[in-house]
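Just passing along the structure, written as C-alpha cells.
With one protein chain withheld, the remaining protein chains of the complex are depicted in position.
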Amino acid sequence: MKKAIVLFLIISMSLILPNFSLAQSKTEILIRNATVLTAVKGNLENTDILIQNGKIAKIGKNLKAAANAQIIDATGKFVSPGIIDAHSHTMLDAINEGSFSVTSMTQIQDVLDPTDISIYRALAGGVTTGNLLHGSANPIGGQNSTVKFKWGKPVGDYLVNDAPPGIKFALGENVKRSNFPPQPGQPTRYPRTRMGTMEVIRDAFIRAREYKQSWDDFKNGKTKVQPRTDVELQPIVEILEGKRLVHAHGYRSDEHLNLLRLAEEFGVRIATLQHGLEAYKIAPEIAKHGAGVSIFVDFWSYKLEAYDTIPHNAYILWKNGVNVSINSDSDERMRRLNIDAAKVMRYGGVPEEEALKMITLNPAKQLGIDKRTGSIEVGKDADLVIWTAHPFSIYSRVETTFIDGEIFFDRTKDAQMRVEMQKERENLEKMEVNRAPGSGGTQPRVPSERRKADRDDAEDGDGGNQ
Amino acid sequence: MKIRIFGIVLLAIALFSTVSAQNRTDVYAVTNARIVTVSGAVIERGTVVVRDGLIESVGADAKIPADARVLDGTGLTVYPGFIDALTSLGIQTPARPQTPGQPQQQNQQPQSNSNYPNGLQPEKTAVEDLRGGDAQFETPRNAGFTTVLTVGNTGIFNGQSAIINLGGESVSAMVVKSPFAQHFSFRNLGITYPASLLGTFSAFRQMLLDAKRLQELQKQYAANPRGMKRPEDDKSLEALFPVINGTMPIVFNANLEREINRSLDLAKEFNLKAIIAGGQEAWKVADRLKSQNVPVLLSMNFPKRTAASSPDADPESLATLRFRAETPKGAAILSQKGVKFAFQSGGMTNLNDFFSNALKATENGLSKDAAIRAMTLDAAEIFGIENRTGSIEPGKIANLTVIRGDVFAKERTVTHVFVDGRLFEMKEKPRTPTTNSGGTTPSTRALAVGGTWNITLEVPGQTIPGTLNLVQQDTTLTGTMSTALTGSSPIKDGKVTAEGFSFSVSVNAGGTNLDLAFNGKVSGNQVSGTVDTPQGVISFTGTKNP
Partner (left out) sequence: MNVKCKTQNVKFLIFLLLAAHCSLLTANAQSDGSTQNLLGKAGTFAIQNARIVTVSGAVIENGTILIQDGKIAAVGASVSVPSNAEKIDGKGLSVYPGMIDAGTNMGLAEISSGASATIDVQEVGDINANAKAILGINPHSSHINVTRVAGVTTVLSMPSGGLISGQSAVINLWGSTQTDMAVVPTFALIVNFPRVSTFGGFGQPQIDFNEAVRRRDQRLEALKKAFKDAENYGRIKDAYVKDKSLPLPKTDLGLEAMIPYIRGEKPIIFTAERKRDIDSIIKFVEETKTKGIVIGGQEAWKSAEGLKKNNIPVIFTNMFNLPVQDDDNYDTFYEAPSKLAQAGVNFAISTGDNGANVRDLPYQAGTAAAFGLSKDDALKSVTLYPAQILGIADKYGSLETGKMANVVVTTGDILDARTDVKYLFINGRLMPLTSRHTELFERFKDRK
C-alpha cells in the first residue's frame, strides 16, 4: 500500500516537474551547440551556454552541467542577448498626465499593468527589457520605470531595482499641444512654441536649484521653518545632481541641440535623445555632449516633424561615435526590433555586431543596466533568446526567451498552452455564471486610460501623447 | 368594479411599501424564535427583549417583561441587524459616475473655500450631505439592513464616511459613528490636474506630505508663535491629519489585483490604516492583505454575463470568464487566509442579490457562520462599533432582523426589522398577487410598449439622450437600452402590466457599473417614468420612433 502511494507520488511529481521547471526553476540550464551572438565578442559557433542562478555561468564548447540540469539542444539555432526596447509605453494604465507642463511628480511605477497581453507578445519577439516612459505631452514628464518582462510574476518582480532612475522630457509639437486643442473649460497651456518649451525647462531647473537651496539652508540652520517636500521638484533636483537620467523626446535637430546646450549650462548630461529623427544633422554635437540617441529605425512622414528623418540616421550617429539604440514606442513594432536592427546594415553599412548592439548592449548602456544585461558574457543576467535562424534573417523566429535564466516564452509551451486554454474555455463557458443570457450584473472593469496599439503620437485616452 | 379597483390599490400598497414604523411601543419581546446571536451560540428557541432602543435580554429562558408587546417568533429567526458595509444611502449630492480619462462636466456643487479642487477635498463628510427621514431607507430596510456605512461616491477623495442606522427622523438620530474613514477612489479630474491616474498618485502624495508638514508647523506655532510666520489654516489638509496619524482609516476603492496592490503600496509608503473596498480580486492578494492587516469591504455585486449570445459574436475573453467564475470564491479564500472582511452591496439595485450572492459565497467554501459575521459582527469590528452592535447581546443597540426561515434560504422573507429598538413590520407578500387582480388575465390587458423609443434621462444638471429598443411578448419585455455614455445594454426582468412597464438594466458608465431600474408608462406615442439609480431616482420622458 505504502509503495503504491510512493509510486503515485513519483509519477505525479514527474508529471508536474517538466512543466514546473520550464517556468519556475532556478536549476541549471545548458543551451547546447548554438551559434552565439555575444554582441561584444563576435559570433561563436557550436557553442554552449551554461545558466546558473539566473546568470550566465559559462560560455564554451562541450560544457558540463549538473545531472538535474535542463538541457536545450540548440543545434542549428542562434542565441542572442535579450532585446531591450529603450522606449515603450506597454503595460501602463495611464501614459500622460497632460494637465501641467511639468509633471515630474508622476511615476510610471504607479500605473504598471502586469496583465497586459502585450508583454507576452513582446517576449515572443525576443524582448526581455523595456524602458517604460511617460508620454510626451509635457516639456518635463513623469519618472520612468526600467522593467524586465517577467510575464506571470507579481509586478514587483518586473522592476530592475538597480537601474538608475530616469525621467521623460519632451520637445516639439506634442508639448506645444499643436494637435491637441484645449477641451471646453480647459485653458490654453503654456508653452505654445519651442521658445516657451525651453523656458519651461529652464524655469524648472532654476526652481529645483532654489528648492534645493532652501533645504540646504534649513539643514544648515539658516532657516527655522522646514521647507515643503515637493514631489515635483525633488526629481528635478536629482537631475541636477546627475542622479536621474533624462530621456528627452524630440524630433527636430535644433530643439534637441538647444536642450543639450541648456543642460550643459546646468552641468547636466542628457542620457538619451529619444526619437531624434533629425539627430543625424547634429551627430558631432551629440557625440561631444555624450548623449545617447534612441531612434525609430526608419519610421517617418507620419507628421511634419517626422518628414526629415532618414533610415541612415543610425549609421551617421554610429559613425560619429554616438551610442545608438533602436526602439519601438509601440506594442506592435516591439515584436520585430530584430528586423529593424537588420535594416541599419543596409542603410549606410553598419557592421552586424554593431547593429545587434543597437537593440541589446547600447540600450542597456542608455538605461544604465549594461553591467547586468545587454550582451552574452559570463556573469551577466541570463537574458537570452533562442532563434531558429540569425535574428537578422527575415525567416527567423523566436523559439525561447529567457529572463534571469527563467523561460518566459517558449514556442512549444505556447502550443501546449493553446490547447489548455481551449479546454479551460470550454469548462468556463459551461458554468452558469458565464451562460447567456444573463440577468444583469457587472462586467469586469479594466482601469486603463489608454488606447491599445500605440506609437509616439497616437492620441491617448487622456488627451495626450505618448 | 369600484371595489375591485380599490382592492388593487390596497394590494399595491401592501406590495410596494411596508407598514410604517409602529407607534410608541418601546418594549418588545420576540418569543419562540431561533436566535442567531453571532457572538455566542445559536439559541434554537428563545426570546429577545428590546427596551428603549437597546437589547435588554436574550436567551432560551429570557423573562418576558409584563409591559412588552409580544411577537410570536415561531418559525422566525432573529439575526443582529444586517450591515451593508459600503453605500451612498441618504447622501443628497447628485453623484455623477466619473469616467476615468474623460473630461468631466463642470461640477454643479457650490464653490467651497478649499484650496483644492472639487474631487480633492477630504474635508467633505457624509453627515453634511445626509438628510433625515425614515422613508428613504425603506428598500434596504425591507431587505433586512439596519445599519450601513454611507459616503459620497464622487471625486478622488470621496470624503469621510458615517455609519448610520436606517431609521431616525434626524441625521443626528441616525448616526452611529461619524466620521469613520476617509474614502479614496483611483479616479482623475478629467481636464485639470490630476487628469490621469498618474497624477492621482502624485496629487495624493503631495497632499499627504503637505498635511504632515502643516501639522508639524501648527504644533510649532502653537508652542511658540513669535518669530514664525503663521501656518495656513487649510481645512483640506487638516482633514488628512487623522489619516496620516493612523487614527482614521482610509478606504481605497479597489477591485482588481493591481489596484489593491497600489493601495497597499500607498498604505505602506505613508503608514496608513488602510481598508480595501470592492475587493473583487482581493483573494489574489490575500497574503499581503493579511500581513499588512488590511480588512476588505467585499462587494457582493458579483459579475454576471450581460451580453446576449450570438454565434457570430466575439467569444468572451478568458479573463472575463475566469473573473466571473472566481469572484464568488473570493470570500472563502480571504476567510481561510485570515483576512477580515465585511460584505457590501457594491451599487447593486436589487438587494436580494446581496443575500443570494452571500449564499453563493457559502456554496463556494465560505462557512455560513463566517458569511453571517461578514454582515454583522465582522463589519462592526472593522468599523470599531462592535461594543455597540453587530451581535445580539444585552446592552447592545437593538438592531435586529427577523426572517421567516433562514437568511440563506432561497425563499426568505424579512418579517420584522428593529432599528434602534423601533419596529418596522413587514407585510408578507402574497405568493401570487396577480391572481387577485380580477377576471381578465394580464396578458390581454398589458399595454403595447414594443418598439423603439427615443428617450431623455433627466440627470441633475443635464439631460442624457438615449434609446429604448423594446420587444414585447405578452407581459414579458426584452430588448436594449442605450445611451451615448453607456453604450447599449440588454434589459432584464422586463415586465408589462396594464398600467405600465418595468425593467432593470446594468450599464457601464466609463468603468463604473450601475444597476438601473426603469418604471414607465405609455400614452400614445409618449413614454415617461422614473429610473432608480444608485444615486437616487431620476425621471425620463420620450417619444416613439415611428
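A and B are the chain letters, set down in written order, and residue numbers restart from 1 in every chain.
The rule is simple: a residue touches a chain if its C-beta (ideal position, glycine included) is under 8 Å from a C-beta of that chain, and two chains touch if they have at least 3 such contacts.
Keep in mind it's a predicted model, so treat the numbers as computed, not measured.
J.: Of A:K222, A:R346 or A:K371, which residue touches the hidden chain?
T.: A:R346
J.: Which one, A:R192, A:K371, A:R397 or A:K423, makes contact with the chain that was left out?
T.: Once the missing chain is taken into account, the touching residue is A:R397.
J.: Among B:V27, B:L318 or B:I464, single out the residue that touches the unshown chain.
T.: For the chain that is not drawn, the touching residue is B:L318.
J.: Looking at the full complex, which residue from A:V111, A:V127, A:I316 or A:L384 touches the chain that isn't shown here?
T.: A:I316
J.: Contact with the hidden chain only, please: which chain B residues?
T.: 99-102, 307-308, 310, 312-315, 317-319, 469, 480, 482, 486-490, 507-511
J.: If you put the missing chain back, which residues of chain A would it touch?
T.: Against the left-out chain, chain A lists 117-118, 120-121, 124, 173, 178-179, 280-281, 283-284, 298-304, 307-308, 310-312, 315-316, 319, 331-333, 335-336, 339, 342-343, 345-346, 348, 388, 392-397, 414, 418, 421, 425, 443, 448-449, 451-453, 457, 461.
We adopt the following convention: only the chains that are shown with their structure count from here on.
J.: Nearest whole angstrom, what separates the Cα centre of chain A from the Cα centre of chain B?
T.: Each chain reduced to its C-alpha mean, chain A and chain B end up 43 Å apart.
J.: Name, in rising order, each residue of chain B that touches chain A in their complex.
T.: Contacts found on chain B: 100-101, 103, 106, 186, 188, 191-199, 201-202, 205-206, 209-210, 213, 216-217, 220, 227-229, 255-259, 261-262, 280, 301-309, 315-316, 318-325, 328, 346, 490, 492-493, 504-506, 508, 511-513, 515.
J.: Enumerate the contact residues on chain A facing chain B in the complex.
T.: Those residues of chain A that touch chain B are 93-100, 103, 105-108, 110-115, 134, 142, 154-155, 183-186, 224-226, 228-232, 421, 424-425, 428-429, 431, 433-447, 449-450, 461-464.
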